[in-house]
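The complex appears here without one of its protein chains, the remainder shown in place.
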Amino acid sequence: MKRIILSTIGLMAAVLFIPVVASPYVIYLSTEVLIMAIFAMSLGLIMGFGGMPSLGHSALFGLGAYTVVALSQYVSNVYVLLGAALILTLIFSLITGFIAMRNTGIFFLMVTLAFTQVLYLISSGMNLWGGADGMSTMVRANFGFGNIASSTGLFYMIGVFFVLSYFLLKVYTSSPMGKILKGVMENESRMTALGFNPKIFKTAAYTLAGGMAGIAGALYIYKNQFVSPELFSVHTAAEAMIMVFIGGYGTIFGPALGAGAFVFIENYVSSFTDRWSLILGLIFIAIVMLKRGGIIHLLSLAWNSIVRMRKKMFSERKRNVVEVKEEEEMVNERITKSQ
Amino acid sequence: MKDKTIINIKKTMLTKLSVLFLGLVLVLTACGGNENAETGSETEASGQDPVKLGFTLSLTGNYAFMGEGVKEGIELYFEENDYKIGSRDVELLIEDDGGDPQKALQNYQQLTMNHQVDFFGGGVIGSIAYALTEAVEQDKQVPMINVVGSGNSLSWEDQSDYSWRIGFSSIQYAGTQGEDVAENIGETAVVVASDYVAGHEIATDFVANYEENGGEVLDVMWPASGTSDFSSYLSQIKQTDPEAVFFFFPGADGPRFIQQFKDFGLGEKYGLIDGSSVLNAPSTIESVGEDVVGGQTIAHYYPGLENDLNKQFVKSYEEKYSKTPDAYVVNGYDTGKLIAETIEQAGSTNSDDLVAALNDGISFDSPRGPITLDPDTNHPTQNLYILEGIEENGEVSFELLRTYEEVAMPTENPGYTPQK
């Protein structure tokens, strides 16, 4: 628990620090990063801790966004809008999770895809909320101390949600609930034999992740003020999946790092070339073929080699050899686990 | 760091994460900062700021063929003018949005915040045109050229002083066609339109004008966009037995529909009227060939147009890209020209001056004929051409049947009963 609080404080400091040094455009991009980070972390939970690869996570992101836009025609209270988005996505993910939980692997993937596709078809085919043309809203967040309109204000507002989500996920995964979930992913029949009903734990995680994705979608509206059916597309879901993998599968913070890397790399690469999706595909293939895990794993490796070098410089050889070996083993273990 | 190795590792995990995260942020911030620094140095070198033009176009995805055309047109125009407007250099920044309005909005932010462009352009498809118009209207920082987006309300309820159109609108096309079909083809028609907003709008405008001119619409059908097999609709048309079939399928569905219309033997029986300007697209002719023969379409541009500017335009386009230009290329070309004209008339790149110049009503000669931007609707008043596909010595081409001169965009929403 102490570790969790410490890392949360570290994260908070980092978030506070960004607007101090960044240009307005980088703040804008970082806001995008934080939203996508919440989204990717929630997907990371069900994929990396629950073993549920979902191609339908964009359904919840889009649903959160659409809820805010649709309701903002009548109310502008941010608590009501975010609350409605949260409740609706929780209910939706509870129901769809319950249905999808009958299947695993590719079947699970397809059922979740079906949900998001149905939403996509409804949102683009019906004339509600702008249909295929999408719809914009003028809504601004007001938590009781004035409209948040500046980009820095928006960044901090979303930053709060980001840090909260991180904290929540950390607490959840280190709680008994989270440990059982991981146990189910690693060996479902053993957990069943131990008297746990795997479906309950998986559905719980799926619902939590769904609500979080819904909040990310709702926050997205405060940044973009525009919904369109593309939010429900396979592409959005695939992008979130990429973020999870680039960042580091099987960790909480990895997907957030992945979101950061993805948004910034896409932004800069696409300025130079139209072949972004080719590059993206190659990144995918490289991640799989190199079997080195995501950024977070690479960072661990890099950090450990720095630590090792320092240790070499400061003598005490015998002991260090042992330590270094232990360290390497730990890192390797973590990587194999996450693969 | 000696005794409690395990604990230390855990602690280092923590610290290193924060440190590396911050490091990452700093690096990226530096990247972001670079952009402005570079511009600064360029300014000193040339003595005068280059004019920065930023575009978000759909260069990948379903609508890539439209975005590609616009891009080629823009580049052709500035190449012909040595990348200069007056004495100032032109810097073109073109981003891809893949047909996704969310990505287009991000590109807009990047181009305006990071690159501080003087003029902005985009809107290859309807949803993007709406999203961008809304964004430039809220920010009121930089004027935008809507390169294709044909939604009517962009000239009515959603009109913005900051968004100007260079293409056509649903009512300009379908309204004219409603009149034309009633007068020249027949008095009964079936409408088949793609089941999304633009399809509904086009169908509404066609039906209203067709009926005003004495036609009767027997049936309206709405295939989903992305329909690959139209046979069920085609057999329904056969049962209804109209004189004319008016269809609207932008993108890949269009050529598919044309081809299947012929395959199912409807070509000889009913007049095929295209409301999506897809029949005469060079790529359609290339891929479905003689299936377009006998069909009629409307266009604000076609490559066979008889004027000197167009001949020159077709020649230089063919030299550069070795294919025939289509309406999207002309939209891009005219976008370049409109921006150049506006900046010259305004005498600066200050956005207020630019908007004022646009509001004075800019006219110029385009390969499509003379056009005037109407400040009441922010829409070009232009000639529209009714064309028919013909075959001569094995070559498929389009013949001009009728010209509707100087068709203006209606200033008010006529309030037709919406179809669907």
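Letters A and B mark the chains in the order given here, with residues in each chain numbered from 1 onward.
The working rule: a residue touches a chain if its C-beta (ideal position, glycine included) is under 8 Å from a C-beta of that chain, and two chains touch if they have at least 3 such contacts.
Everything that follows uses one rule, which is that contacts and distances are computed from a predicted model.
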Per UniProt, the name of the complex member that is left out, chosen from "FeS cluster assembly protein SufB", "NADH-quinone oxidoreductase subunit K", "Amino acid/amide ABC transporter membrane protein 1, HAAT family" or "tRNA-specific 2-thiouridylase MnmA": "Amino acid/amide ABC transporter membrane protein 1, HAAT family"
Residue, one of B:Glu68, B:Asp274 or B:Asp334, that touches the chain absent here: B:Glu68
From A:Ala114, A:Leu164, A:Met177 or A:Ile265, residue that would touch the chain that is not displayed: A:Ala114
Given B:Glu79, B:Asp229, B:Glu318 or B:Glu406, the one touching the chain that is not displayed: B:Asp229
Options B:Gly254, B:Gly336 or B:Gly369, residue touching the unrepresented chain: B:Gly254
Among A:Gly10, A:Pro24 or A:Gly125, residue touching the chain not depicted: A:Gly125
Positions on chain B contacted by the hidden chain, ascending: 59-68, 195, 221-224, 226-229, 231-233, 235-236, 238-239, 251-252, 254-256, 259, 263-265, 283-284, 286-289
Touch list for chain A against the chain that is not drawn: 47, 53, 99, 102-107, 109-111, 113-115, 117-118, 121-122, 125-126, 234, 238, 241, 245, 249, 275, 277-278, 280-285, 287-289, 339
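Operating definition for what follows: only the chains that are shown with their structure count from here on.
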Distance between chain centroids, defined by C-alpha means - chain A, chain B (Å): 35
Complex interface listing, chain A residues touching chain B: 3, 6-7, 10-11, 13-14, 17-18, 21-26, 28-30, 32, 121, 124-125, 127, 130-134, 136, 224-226, 228, 230-231, 233, 235, 253, 257, 260, 264, 267-268, 270-271, 274, 276-277, 296, 299-300, 303, 307, 311, 316, 319, 323, 326-327, 330
Parts of chain B lying in touch with chain A, wherever the complex brings them together: 1-2, 5-6, 9-10, 12-18, 20-22, 24-26, 28-29, 31-33, 35-36, 59-60, 93, 95-96, 98, 100-102, 105-106, 109-110, 113-114, 126-127, 130-131, 134-135, 138, 151, 195-198, 200, 224-225, 420
